[in-house]
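One structure follows; several queries about it will come next.
All protein chains but one are shown at their positions in the complex.
Order as written gives the chain letters A, B and C; numbering starts at 1 within each chain.
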Amino acid sequence: MTIKGSDTKKLNRRLRLGMVGGGRGAFIGAVHRIAARLDDRWELAAGALSSNPERARLSGRDLLLREDRIYGDFNEMARRERRLKDGIDAVAIVTPNHAHAAAARAFLKAGIHVICDKPLTTTRREADQLARLAHESGLIFAVTHNYTGYPLVRQARAMVKAGDLGEIRVVQVEYAQDWLATKLEETGSKQAEWRTDPARSGPAGAVGDIGTHAFNLAEFITGIEVISLAADLHTFVAGRRLDDNAHMMLRFASGAQGMLWCSQVAAGQENGLRIRVYGEKGGLEWHQENPNVLIHSPLGEPPRLIRRNGAGASEVAQAASRIPAGHPEGYLEGFAQIYTDVAEQIAARLEEREPNPYALQVPTVDHGVRGVRFIEAAVRSSQRKAAWVPL
Amino acid sequence: MTIKGSDTKKLNRRLRLGMVGGGRGAFIGAVHRIAARLDDRWELAAGALSSNPERARLSGRDLLLREDRIYGDFNEMARRERRLKDGIDAVAIVTPNHAHAAAARAFLKAGIHVICDKPLTTTRREADQLARLAHESGLIFAVTHNYTGYPLVRQARAMVKAGDLGEIRVVQVEYAQDWLATKLEETGSKQAEWRTDPARSGPAGAVGDIGTHAFNLAEFITGIEVISLAADLHTFVAGRRLDDNAHMMLRFASGAQGMLWCSQVAAGQENGLRIRVYGEKGGLEWHQENPNVLIHSPLGEPPRLIRRNGAGASEVAQAASRIPAGHPEGYLEGFAQIYTDVAEQIAARLEEREPNPYALQVPTVDHGVRGVRFIEAAVRSSQRKAAWVPL
Amino acid sequence: MTIKGSDTKKLNRRLRLGMVGGGRGAFIGAVHRIAARLDDRWELAAGALSSNPERARLSGRDLLLREDRIYGDFNEMARRERRLKDGIDAVAIVTPNHAHAAAARAFLKAGIHVICDKPLTTTRREADQLARLAHESGLIFAVTHNYTGYPLVRQARAMVKAGDLGEIRVVQVEYAQDWLATKLEETGSKQAEWRTDPARSGPAGAVGDIGTHAFNLAEFITGIEVISLAADLHTFVAGRRLDDNAHMMLRFASGAQGMLWCSQVAAGQENGLRIRVYGEKGGLEWHQENPNVLIHSPLGEPPRLIRRNGAGASEVAQAASRIPAGHPEGYLEGFAQIYTDVAEQIAARLEEREPNPYALQVPTVDHGVRGVRFIEAAVRSSQRKAAWVPL
Partner (left out) sequence: MTIKGSDTKKLNRRLRLGMVGGGRGAFIGAVHRIAARLDDRWELAAGALSSNPERARLSGRDLLLREDRIYGDFNEMARRERRLKDGIDAVAIVTPNHAHAAAARAFLKAGIHVICDKPLTTTRREADQLARLAHESGLIFAVTHNYTGYPLVRQARAMVKAGDLGEIRVVQVEYAQDWLATKLEETGSKQAEWRTDPARSGPAGAVGDIGTHAFNLAEFITGIEVISLAADLHTFVAGRRLDDNAHMMLRFASGAQGMLWCSQVAAGQENGLRIRVYGEKGGLEWHQENPNVLIHSPLGEPPRLIRRNGAGASEVAQAASRIPAGHPEGYLEGFAQIYTDVAEQIAARLEEREPNPYALQVPTVDHGVRGVRFIEAAVRSSQRKAAWVPL
């Protein structure tokens, strides 16, 4: 088990990250920032956080950026950062889909590595151009198909590659949600608005927003490319301009076959990304909503529950884990909550205000005392043949 | 849904954290650091990271601490930090159990807030003294019973408090692991060594290490104190000096009754902290290994699956959440892995070395192009009545 | 809760069942007989249990049929039984698929009700003819799409009909097995042989054997007919003559859309019949391998676990249940095992032989005594403040 951290020994510094998009009111930008922070190898150093200059400025201050590293425009940011001695090492592009391409080009031209949200662009032509530019630049260009970062997804890929399943026959992949089951885009939801707007989201709705993740996961785990598909896209919510449900049949280069379902109108499904892969010698199943278990069914043997960092986990999975088996990865968030609540209490004192009442739930020294008393009572009771003892 | 971050507007800075313990080879220290980092309200500013001065120094450098904030001794750290203008706001004490008390006293006397790992101390006398000192100081003193930070644990507590279960009758709580099923302490495991050593761990083994968490959780969720217990502690691994399994019957102040089981020899249990609470009007069940679901069974109605940040989640639970329902909290770690892998690639270039091969799994612009092609193929196929189209 | 039984008050007798097929070595015939016996409304009275007359005779004796009711030929059976005063009320046809039609015709012509295994016939023409004949006869003609007999499947249908889900949008149905993942038909498996033989199984393999169940379930629960489909059938096991995997996209009369997957090569899947139905107002999920739970997700509310005969179960589901909630239906089989083991012990004595050793596991009077001692010890210990008492 490895606990990660800023282990860049030689470099002796954190890498500097810039961000395009992700200002006030955005969702995925904040996720990118947490992700960058978690293992302590990045610091947020600059941002063009909104296409609205005023919002960009306020958002930058929220994030404690230095004033001279808050930009109202990504082109300016790219031009200036490339010349700074402590300029950003990489930029994260977290705008709506249609704005990815221009921003990515600007930073590639400035010689800055790019981390770009998916889908890459809204048209195939733009995508191809961007890929060409990226390859010519020699720069690192990552696309945040983030589900490939799960330890057991990487384990699944390694197992397929190692031949544990034999030749792959069938792939069943699905990504189902229900948050667009009603016409949310007319209620003021910014997230729903741009995702259902062809101008900002591109030619597809659910297919672009989540179908791409399912597709990427299928190719990532199997290591085999899809060569053709037959698709039935549909819009169930009246008046919506993009698909909100799609059924597809897939054929893979190797002869494997598959199905893909993506939906944003499947009532009761929150974020149901699930993949099942069946080969000649066994099957694998992984579900994003229960990501700490990979079910491996060798043909003719009982299914095995491979748990993150637990027995049966491979080196590649362990390399992507932070905490021991049994601690679901939410463990870190639960732990973080304690720190955040304490920060809130301290900040409230420094700012001479009342803390958020929720922050007062943090266990105190008195709970610590209870724990010590509990231990002593347990030991004393057991020494007396399990007699009842007061606490 | 709230994405958290450094939202201390007035303060306009992150809080400064010092750490005692948690140097090279330690486990929980790294968890504390990630936890402190996650919501961006803390920066690690100082450390006495080991009782061995040389290891303390090296560990401090690993963490990119400033040389003058790396201490070989926590007393020195407490004395000096209190006088610095940008001295630490709080200290995290993450040493083995026996060393908590002295360190905590030092920082309380220096007027610095304390975050201390559990169990608070190894004796009840020390615990009581420390509590007195903490109360007199007026400082914040948090104990990291970290499981109270889970959104749905807080929701459970709120539901009990709101009377959703009626009067509480029965509490079943357990915390079962298997990592000490063999004599691991003789194989060089530092974690196993101190936990089975009475001098460092105190009078109890499993009871102190994990039983305290179970006990704390039972009192936290019910809001009722245990007033007496009958305990049967046992050591199953021959030659071990502390208990590795314990059975207890509990009586609560309100008349409720309960059972508590903790074990570190339960083969197949990784980190099985689980609690069930039954009242006159309903029951609740929460399992740490599947922390995104709280099962609520109103008497005479179908059980309901309350999901973190999903339908039915209360305000208090939402206040402790970072990401939307359906994204299990491991989502952030998966996402972070992408950033960490990109950092590794960039750092390798800057340091002119080969990157860790695992870091090369990150999706690239080419995967982005595949995604865009997928979208276009799907739309095209669907427009042609689901004809097969190549990709 | 209703415990069923022979409650045909007026009739004052059990109905008489004949059987075609289902002799020694057959599988589904024995299932039909248990099914007929369970609720005590049928007695097996006649049989043409094999097309091989000698096997038919031996099979009839196995089942304790009267010699004059054992037939070597179903036509003879139909002719004779129609004239008997205590002739059969109905016939169960449990042969391989290709033989269904001729047998069914014979009994319809004899004025005898028919219970026929699925798929009805191997060609559409035969099916249509048979249906015409059945309708003209006015006789009862049941097809054993047995999954429609599950209480929670009937509940699901009732909920859709009642509008609990609003207008149906999406149906996901699948039936996956792995028993044909290798070329079992060349190893002497009678079950595999006829199912992969076009002459006996008809034009489809997995599609006919299990896909029809999935299809029937989708129409049964939704109450909506499929009007068109696009199908991708494939044979993965080299040399097999019929499909062993199929992917389909479905369109329903109402505008709903769906996907259907059936497979007999999905390693790790034993009998994975699963259906999910999503409507405007909610979703339903049912899994045959865990048939005692129906998950109902009203849009915007926590999912509910409706359990057979439990809270939330409707009248229609209760009408199809035998035992209280929480007793999974396997409860009856577990209970039956005790009776069967006792029968084996008694029969062994009567036949002066050794009983099957497995039958000796049945609890005896001594276990009964242990239980009484346990009760008394528990009461005594509790009366003494939970003191330890010997047993």
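Rule of thumb we're sticking to: a residue touches a chain if its C-beta (ideal position, glycine included) is under 8 Å from a C-beta of that chain, and two chains touch if they have at least 3 such contacts.
Treat the numbers as computed from the prediction; the structure is a model and nothing was measured.
Touch with the chain that is not drawn comes from one residue among B:Leu65, B:Ala230 or B:Leu391, which is B:Ala230. Across the entire complex, the residue among C:Arg154, C:Arg195 or C:Arg240 in touch with the chain not shown is C:Arg154.
Against the chain not shown here, subunit B presents residues 165, 169-170, 172, 174, 178, 181-182, 230, 232, 234, 236, 245, 247, 249, 257-259, 261, 263, 265-269, 276, 278-283, 285, 295, 297-299, 303, 385-386, 388. Touching the omitted chain from subunit A are residues 230, 249, 296, 300-307, 310-312, 386.
The rule we apply is simple: only the chains that are shown with their structure count from here on.
Rounded to a multiple of 5, the Cα-based rotation taking subunit A onto subunit C is 180 degrees.
Put simply, the C-alpha centre of subunit A and that of subunit B have 20 angstrom between them.
Rounded to whole angstrom, the centroid-to-centroid distance between subunit B and subunit C, based on C-alpha atoms, equals 48 Å. Within subunit A, the positions touching two or more other chains are listed as 230, 232, 269, 386, 388.
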